[in-house]
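Missing here: one protein chain of the complex. Every other protein chain is in place.
So, chain A:
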Amino acid sequence: MAMKVYSRPQSIVDMPFHYCPGCHHGLIHGLVAEAIDELEIAKKTVGVGPVGCGVFVYDYIDTDMIQASHGRAPAVATGVKRALPESIVFTYQGDGDLAAIGTSEIIHAAARGENITVIFVNNAIFGMTGGQTAPTTLVGQTTTTAPQGRLEEVEGAPIQVCEMLNTLQKPAMISRVSVHNPANIMKAKKRIKSAFQYQLEGRGFTFVEVLSSCPTNWRMSPLDALRFIDKKMSAYYPIQDFRMPEGGR
């Protein structure tokens, strides 16, 4: 007898994604939606989207949504959460959004221990604007604004956001996951769900960085992009839990 093992999460709208083939944004949307479904929080969740390829997250995740300006989602989320403390608030942000223009907002939301969940999609590049250097672009990685590859002497070293936020006192959970193979996807799913669970329990700021691919702007096949995450990205951005709340995990 046929058995259904997987179906579209309820909190994902039934429509085709606009993302490029092999892009992980859609998959990560799915994981967020599954977490929302399993915790049964869809009716009280407000999502805040970024500027970047994920800007249309509001079309796909079936909760109330806000489209914030570039990098400011953590401040917008702060406003929502302060206005409605009973709601579940998450931001969904790329690395250009969060680690370049939005560094101030993310650091201060984390430092306040704002009771929100941040899903940070790190694809080491500016996707939407056509593949320019991000603060997370690896040394040597070529981009349209680093045609010879990122030079540490010129552009400095890539920012490891989890490590940076981990110097702060207040965050409850900081974790880096990846979605480049099924085992990692399973773990990513668990961490994203935990992050929402901890918010529900009022434990404070929860942060999940997801290593993600951009085959289009990396100029790679989707398969090579997975290998790039496995070999190169996860070497500089170790997949690990940096901090879990007491009694967490």
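We adopt the following convention: contacts are C-beta pairs under 8 Å (C-beta built on N, C-alpha and C of every residue); 3 or more make two chains touch, one makes a residue touch a chain; residues count from 1.
Basically, contacts and distances are computed from a predicted model.
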UniProt protein name of the chain not shown, from "Aspartate carbamoyltransferase", "3-hydroxyacyl-[acyl-carrier-protein] dehydratase", "Cytochrome b561 bacterial/Ni-hydrogenase domain-containing protein" or "3-methyl-2-oxobutanoate dehydrogenase subunit VorB": "3-methyl-2-oxobutanoate dehydrogenase subunit VorB"
Contact residue for the chain not shown (choose from A:Gly79, A:Pro222 or A:Gly248): A:Gly79
Sole residue of A:Asp62, A:Asp95 or A:Glu209 that reaches the chain not shown, by the stated touch rule: A:Asp62
Absent chain, residues of chain A that touch it: 42-46, 48, 55, 58, 62-69, 72, 75-84, 87-88, 104-105, 107-108
